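Heads up, this is only part of the complex; the chains shown haven't been moved.
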Amino acid sequence: MYRLTVRDHVMIAHSLPDPAFGPAQGLHGATFVVEATFHRAELNEHAIVLDIGVATAALSAVLADLAYRNLDDHPDLAGELTTTERLARFVADRLAGHLAAELPGHGVTELDVVLREHPDAWAGYTRSLD
Amino acid sequence: MYRLTVRDHVMIAHSLPDPAFGPAQGLHGATFVVEATFHRAELNEHAIVLDIGVATAALSAVLADLAYRNLDDHPDLAGELTTTERLARFVADRLAGHLAAELPGHGVTELDVVLREHPDAWAGYTRSLD
Amino acid sequence: MYRLTVRDHVMIAHSLPDPAFGPAQGLHGATFVVEATFHRAELNEHAIVLDIGVATAALSAVLADLAYRNLDDHPDLAGELTTTERLARFVADRLAGHLAAELPGHGVTELDVVLREHPDAWAGYTRSLD
């Protein structure tokens, strides 16, 4: 089983309006370092999982919709708690959609996204691709 | 599938009294950088795997029993070879017990613990939670 | 010449309302990983620059005033561009004040603060202590 990982980052503001989050209920922010991993059982005809440039561009395109924004005002996240776990899924689902639209027949069968919010905490989400 | 990881560290002394360990048979020590990962299939009602503060406190509580000690004198490790692999399991099992006692109904189904002993070597242990 | 460095982090929101900052003019945020370094020519009577616990607590106390806040509303930063460079100085000056107040005769002669805003960019500020 092969995999390729590319890394990027995004800087956002948000609040977590649920008493469970204590001080993080207030408006604050984060730099999320994002690692996206693409899995497939066999390599393609270029001996790769996916072109690194293509993978990097796909991740960058997905993150561009979050970059330098206050996620409290993001229409696609309205009414949601934008926790690290939730955002990991958001990025993974968007990446899956991006690959399906831009690169039909890509052969990637599984996608994993990690968001590192600070040196001592990170979250991830794994999903299959059809 | 979602996961959350928190990181901490612990500094201990120990010896590995088995000829297989060569110079590490003598009393020496280590800084273990510890990463604990909690898995669950769906997020809870706060859109998280586990509260980062709760996860950090749980790991910290488990490591407090090892911190600044000579593990050769630790009653719960008496007669054992405290290898990195063994200690990864020790931390994972203690974390599992801590979660069961302090946070019944936590929903975490799998636990993974990594202990990094130096930049070029680390060990891990994975177990399910009932 | 000796030095001691301790590391912590802080998560904040802010905006940079100057056309020079392009997309960063909007409200966004950052995780700043903060490294504070304390210099002195000779060690004290405990063979250290400063107690690691004391240094860590000092940095933590300074960062607590920024943590989980929108810096656009911070009274001590009103009307200022809270760039990484500016915040590095803010943290260094606060640390200097904290040491002077809490630890007179500390012997530290120079202070350096680095703020890492993402894996590919960071800023620092160095100052002497009287």
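Think of it as A, B and C in the order they're written, each chain with its own count starting at 1.
Methods note: a residue touches a chain if its C-beta (ideal position, glycine included) is under 8 Å from a C-beta of that chain, and two chains touch if they have at least 3 such contacts.
Keep in mind that what you see is a predicted model, and the values were worked out from it rather than measured.
Trainee: Enter the number of copies in the whole complex; the displayed portion holds 3.
Mentor: Here the complete homo-oligomer in the file comprises 6 chains.
Just so it is clear, only the chains that are shown with their structure count from here on.
Trainee: Skim through the chains and flag the pair connected by the most C-beta pairs in contact.
Mentor: Comparing chain pairs, contacts are most numerous for A-C.
Trainee: Just the number, please: Cα centre separation of chain B and chain C in whole Å.
Mentor: That gives a centre separation of 31 Å.
Trainee: Residues of chain A touching 2+ other chains?
Mentor: As it turns out, chain A has residues touching two or more other chains at 119-120.
Trainee: Under the definition above, what is the set of chain A residues touching chain B in their complex?
Mentor: Residue list for chain A touching chain B: 18, 20-22, 80-81, 83-86, 88-89, 119-127.
Trainee: Over in the complex, which chain A residues touch chain C? Could you list them?
Mentor: That would be residues 7, 9, 11-14, 23-24, 26-33, 67-70, 117-120 of chain A.
Trainee: Give the list of chain B residues in touch with chain A in this complex.
Mentor: 1-8, 43, 46-49, 51-53, 56
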